[in-house]
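Excluded from the complex is one protein chain; the other protein chains are retained at their positions.
Coming up: subunit A.
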C-alpha cells in the first residue's frame, strides 16, 4: 500500500536531512505506529505520503503508484484516498459536527443525497451519536478529535494518516480515540499513526517503526514504544 524506497528528504534551510535512506513497506490493512522524538522525521514521513513534499532522493509509492509520476493536477485525487487526522483537530469553528464532516464530501462534489446518507453513519461509527448539530466549541477535546476522524474517514479512504492524534487529549480519552482508529483499521483501512504516546503503543502491540534523526532505527511487528530490543 505504501512503499518508501530509499527515501531521503532534505530541506534547504537545514543541514541535516529530515529523512535519510528510509526503506519501509506498509501493507494493505496494516496498523503502524511511527514513533521517535520530535524532529526525528515523523511528520515529513506523513507529508511525503500526501505528496505535500517530494523526496530529494528515492521514491514513494502509494497504492502501487510512484508519487513522482503523478502530475500535480492529479494530486487531489490521491488525497481523496488518504484521510488525515492532526493533533490540533482542524475543525471549522463556524460549522457544526454534521457540517464539518459533510464539508469533506461537499468540496469533492458529492451529491447531497449521498452526503445525508453517509455522514450520519460515520458520526455513529466514531461514537458521536446524536451530536450532529453540536458546534465544535461545545465538545470535549476527545469528541472534537472524533469529529476530525469522522471527516477523515467519511470518504472511505484506503489509508488513514494520524499525526499525534492523542497529543492534546488525556490518557483515558485517548483509549477511546484509539478504539475508533482500531475500528477503522478493521474495515480494511491502512492506518499510519505518528505518536509520542508510549502507553498507547505498548497497549496496542501493533507494528512499530522508530525514527531517529531521520533514520529508521527499528521496525518491529507487535512492538512497544521503546527500550525493547
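Just so it is clear, contacts are C-beta pairs under 8 Å (C-beta built on N, C-alpha and C of every residue); 3 or more make two chains touch, one makes a residue touch a chain; residues count from 1.
Here is the rule we go by: contacts and distances are computed from a predicted model.
Undergrad: Would you mind picking the UniProt name of the chain not drawn here, from "Imidazole glycerol phosphate synthase subunit HisF", "Amino acid ABC transporter membrane protein (PAAT family)", "Cell division protein FtsX" or "Sulfate transport system permease protein CysW"?
TA: Cross-referencing UniProt, the chain left out corresponds to "Cell division protein FtsX".
Undergrad: Which one, A:79, A:134, A:156 or A:183, makes contact with the chain that was left out?
TA: Once the missing chain is taken into account, the touching residue is A:79.
Undergrad: For the chain that's not shown, point to the residue among A:28, A:90, A:179 or A:205 touching it.
TA: Of the listed residues, the one touching the omitted chain is A:90.
Undergrad: Residues on subunit A that touch the omitted chain in the whole complex?
TA: Counting only subunit A, the missing chain is touched by 50, 73, 76-82, 84, 90, 92, 103-104, 106-112, 115, 151-152, 155.
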